[in-house]
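Reading through the structure tokens given below for one structure.
A single protein chain has been omitted from the complex, and every remaining protein chain is retained in its original position.
Up next, chain A:
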């Protein structure tokens, strides 16, 4: 809403400005000629730039309407009271010779004069302050934009410096990363090496176990066979003989022990 209003203000302002500016030129078929009509009275050559800057405030006046220049003009000859004497004299002359006749319009003039003077004295400073404030607000807005731009730019400079510092540290980062990667590779290699040896050892262990098993089974088998054959080869005759031998040995032993005892 505010942007719409300011855009509208601007457009109205521009429209009125253009109307005022081109009123003379475009008003009639002779419009262009009217601008040129006074050209014969120009004393200096026309120069559009550089334009001398217009004064910021109006000329100084005394008592609201009399320019200060009159007082300065009359000061060398008549001093400080000169212009006042001139004014009083003129007024009295016009009154006495009835060049200016006092009538009801004089009273009306006094009345409206009072109203004007009262109004200017009472509301003048406020209105002037308001007009100044309008201009100051304009300047403040532009200044704000400028300040904002400056702060954002200085902030950008700070950040740029920080980025440069960061860029310097990047080589350290790369070295650390390289070390990391190398370590990872080394670790990986060692792991795989370990795995390989482990696998090979497993296979060899298997073969060794296989051989052991083979030998044991052969041994057992051989022992079983030998036992079986030995047990089988023991004939009953041999068994009796061995038992008789054992008994005779025992008797002999018993005799010897008896003898010793």
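Annotations for the structure displayed:
We take it that a residue touches a chain if its C-beta (ideal position, glycine included) is under 8 Å from a C-beta of that chain, and two chains touch if they have at least 3 such contacts; residues count from 1.
Here is the rule we go by: contacts and distances are computed from a predicted model.
Selecting from "ATP synthase subunit a", "Large ribosomal subunit protein uL22m", "Probable tRNA methyltransferase 9B" or "Glutathione reductase", the unshown chain of this assembly corresponds to "ATP synthase subunit a" (UniProt protein name).
Checked against the full complex, the candidates A:107, A:200 or A:246 give a single residue touching the omitted chain, namely A:107. Touch with the chain omitted from the figure is made, among A:115, A:193, A:226 or A:243, by A:115.
By the touch rule set out above, chain A reaches the unshown chain at residues 5, 8-9, 12-13, 15-17, 19-21, 54, 56-58, 101-112, 114-115, 127-128, 130-132, 134-135, 138-139.
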